[in-house]
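Before anything else, here's the structure in question.
Just one protein chain is left out here, and the rest sit where they should.
Chain IDs A and B follow the sequence of writing; residue 1 opens each chain.
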Amino acid sequence: MPDFLMNLFTNYYETAAMILFGIGFTTLLTHRNLIKKIIGFNFMDAAIYLFLAAKGYIAGRLAPIIVDGNTDPSNYVNPIPTGLVLTGIVVSVSVTAFMLALTCRLYDRFHTLDIDEITHLVRKERD
Amino acid sequence: MRNKRFFSRLSDFVEYGSFREEEYTLSPSHKANIDTDTPENRWLTSVQHSERSAPVRLMDWLKLRGFEVFNNLYRIASVIICITLIAVLLSVVVFLPPFGSDDNPAVNEVVERYVSKTVEETGATNSVAGMISAYRGFDTLGEAHVLFVAACSVIVLLRVDPSERRRGRLVDPGMTGEDLDFEPNSDLILRKAAKLLVPLSFILGLYVILNGTTSPGGGFSGGALMGAGLILCSVAFGFGRTQRFFGDGMYHLVKTVCLASYALMMAYFIFMGANGFDDHVWLGVPGSIISGGLILPINIAVGLEVACTMYCFYALFRKGGL
Partner (left out) sequence: MTLFEGILLAFLIACAISVSVTRNLLASIIIFMSFSLIMSVLWLTLEAPDLAITEAAVGAGVTSLLFFATLKKIHAIKAEDAKSEEDESDEE
């Protein structure tokens, strides 16, 4: 097996995260339904979090909760990606809620979730 | 022509996961718009059969079918772009350091400093909690404000004025639905299960918040658990019962008090730290509940705010008000 394929296999968490990011982006671009677009957006979020947390993991070490006063850094995994992702998950929920609220308002106005039809109706209204 | 059909079938496959028998068309309203735009369209179809030069014919064809062609091209182009994106990203993954190795550039002296000094400097044995509310507290304060702003904007978008609703005079009749006056007449299983699960989720949320300094968890996760308990309560027993102990006034009170006290605590931290003063906060005994100095009050404030925000989102989506 060539060398770069072996690398992809070694970094399997990162590989999965990148494929997930691509699938989320494809969902975001190809679907016309707004709710599907929002789900695709959430997939992209999750892929980035997975990548960050995978970069912080060190094999054979424990979660960064200090037990028995053992403060040797070589016992614990990297706590920084965990903190960053914790912040990101909560922010992504509030962004999702905001997007869904906008979707509700758009549905009230145009009675459809299809982004093409909404664009069409807006254009017709403007003329 | 065959080429075009092939593309539309391919885009069908991409869109729906299977080939459809009928030729791909736009949704009915577009189709109606294209086909029955009477005078101009009739002219176009009549002209189509007469003799014209190639560019004019192309323009006419584009006028008739342009939207559809653009849609197909757009879909194919987006799939190609996404495949290219995945390829580029994977080619970067090839050059990353191996997964799980400890000579990763992300594992540097900052991590060593955080892990080895957390207990001594912040009093928290969970170094993630110590990091996000003491070392990087400013970042977390900004995040709490993001939650606040998101809740505010959802209120702006979805709130229905109660007095207008009572008078039956609504600004936007689309907003009413039957959800506003609909009290869920939930079934027996849901109510019995909720009687068991609502107290459990509240207790678990409180436990996670209070033990945030010594075990995994903290303000955000515990607050989300408590918010989920509130949502379950309102689903099972109706909004009326939930409103008795958590109404509009209570929401605003809890939310503003929590956010303000959090901002005050962070301001104290920042003021003392920036001027080089000792901040006289008793750090407590590492490993017990009362530990971590200001991290415990910060966790409680953040947890209550997150719980309020989650319930606020749900209530606004369901009935347009708290």
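Heads up, the rule we're going with is that a residue touches a chain if its C-beta (ideal position, glycine included) is under 8 Å from a C-beta of that chain, and two chains touch if they have at least 3 such contacts.
Note that the structure is predicted; figures quoted are calculated from it, not measured.
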{"item": "Residue, one of B:G123, B:G137 or B:G227, that touches the chain absent here", "value": "B:G227"}
{"item": "Candidate in contact with the missing chain, chosen from B:V208, B:C233, B:L296 or B:L322", "value": "B:V208"}
{"item": "Absent-chain contact - pick from B:P216, B:G238 or B:G287", "value": "B:P216"}
{"item": "Contact set of subunit B toward the excluded chain (per top definition)", "value": "15-17, 27-28, 126, 128-129, 177, 179, 208, 216-218, 220-221, 224-225, 227-228, 231, 310, 313-314, 317-318"}
{"item": "Interface residues of subunit A (partner: the chain not displayed)", "value": "9, 12-13, 16, 19-20, 23-24, 26-27, 30-33, 35-36, 38-40, 42-43, 46, 49-50, 53-54, 56-57, 61-63, 65, 77, 81-82, 85-86, 89-90, 93, 96-97, 100, 103-104, 107, 112-114"}
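Quick note on the criterion: only the chains that are shown with their structure count from here on.
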{"item": "Centre-of-Cα separation between subunit B and subunit A, whole angstrom", "value": "11"}
{"item": "Complex interface listing, subunit A residues touching subunit B", "value": "4, 7-8, 10-15, 18-19, 21-22, 25-26, 29-31, 54-61, 63-67, 69, 71-74, 76, 78-83, 86-87, 89-91, 93-95, 97-98, 100-102, 104-105, 107-109, 111, 114, 116-117, 120"}
{"item": "Subunit B residues within the subunit A interface of the complex", "value": "14-15, 26-27, 29-30, 33, 71, 75, 78-79, 81-83, 85-86, 89-96, 98-102, 104, 106-107, 110-112, 114-120, 125-128, 131-132, 136, 139-140, 143, 146-147, 150-151, 153-154, 157-158, 172, 174-175, 214-216, 218, 220-221, 224, 286, 306, 309-310, 313, 316-317"}
